[in-house]
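A protein chain is absent from this complex, but the other protein chains hold their places.
Right after this comes subunit A.
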Amino acid sequence: MSPTLLLFVVLAAMALAYHLGRKRAIRVVGGVSQINRLHSLPAYYGYYAALWAGLPALLLLLFWIGLQEQILTALTVAELPPEVTADLSEGRLSLLISDIRSVATGNISSGEISPEVAAAAEHYHRLEGIADLALWGLIAALVLAGTAWGWQHAKPSFRARNRVESIMMLVLILFSSIAILTTLGIVLSVLFESIRFFQKVPWTEFLFGTKWSPQIALRAEQVGASGAFGAIPLFTGTLLISFIAMLLAVPIGLLSAVYLAEYAPRKVRSWAKPVLEILAGIPTVVYGFFAALTVAPFLRGFGESVGLDIASQSALAAGLVMGIMIIPFVSSLSEDVINSVPQAMRDGSYALGATQSETIRRVIFPAALPGIVGGVLLAVSRAIGETMIVVMAAGLAANLTANPLESVTTVTVQIVTLLTGDQEFDSAKTLAAFALGLTLFVVTLILNVIALHIVRKYREQYD
């Protein structure tokens, strides 16, 4: 009995309840000609019945799906003979449980099936059957009770419209709180893991240390036993690459925005804008291999021909490609801002005999500047958080350097390397990823807040 089938049954029941509620509302007042005696339109009585028929049942279904497996497992484990579970570690117990479940669902288990496991699996299977039946029964009861409740309320004096409106509001609040709570949950989990990290490594060392070498020795006498968690090289690397990216993206994005907003004939704009948007739609991983396979070797070859030593994973290559990725972002934000400068400003300037470029430089640009700054800051926070390009094109070695021709690494690259592959989740090495993530989050959050503040302040000026 799948939950999907149940879901459809509930939805069908809702449709039926709507029909019944509406019908009854009309019948109670004595036909369609009398519906103005009802407090609300008949459909609202239908909605009311449908919501009562469906919502409790759907909520129950949601909780049931979430909890069924855990409860059944707990019940099964409790039924196991004590001598089987007595001296099992946590890991072995979960292995045993997955064995039981595999046998119960007819999958392949990890080894010989002992009689205890077979018995437990049968027990599990039986419990599952009972649970299914109980679910069906409960849902049917809820749907029937809800329908009856709604149906019985279809009376002229009942304020169905107001009730439906408030139920709708509750549903909307529920969904928006899901979004908010998810964000909160992510932030808190990163925060708690970071606190665990800072218990192992002092935060002063993390924020101000200049050496990054996230090694934790397995044995005391191991080579490279000393780990260093100074994040400064990572942040300078991130800033260097972002700076190169902005150096490319801001002028190109801004000037193309000026062209598109002020000079371009309608025809040019109608195809140039979509092309820019395509640039924004290229997956970052594609930019990544473009950087690693095309730009970096080209720069290296070019460097050799003029006698410069350019690392094959130079900050320059990653930064340039990231800049190209950000161009459409800067350009579309700036274009919006430039377009929102009132035409009256342009007219005023033209009427004084200013040329188009004088008008742009001296009137439109200063007027749009706060908005442009806000857009650029948003682009910077985008660059700082960008991962895929730097994973593929930037290096892994944490060099503390300002030379764009050398290889640097970034915060995001280190997070990826720390967390990919088999990792233990209690060593400082892995926990460092959370601390890095938290710092990155705080930095981009601050940038975004400043940017949005500037943009909003600017908006007020002309409203």
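One rule holds in what follows: contacts are C-beta pairs under 8 Å (C-beta built on N, C-alpha and C of every residue); 3 or more make two chains touch, one makes a residue touch a chain; residues count from 1.
Throughout what follows, contacts and distances are computed from a predicted model.
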item: Protein that the absent chain corresponds to, by UniProt name, given "Multisubunit potassium/proton antiporter, PhaC subunit", "Phosphate ABC transporter ATP-binding protein", "DNA polymerase III subunit epsilon" or "Anti-sigma regulatory factor"; value: "Phosphate ABC transporter ATP-binding protein"
item: Of A:L352, A:A402 or A:I446, the residue in touch with the unshown chain; value: A:L352
item: From A:P81, A:G301 or A:P366, residue that would touch the chain that is not displayed; value: A:P366
item: Residues of subunit A in contact with the chain not shown; value: 265-266, 342, 344-355, 358, 362-363, 366-367, 461
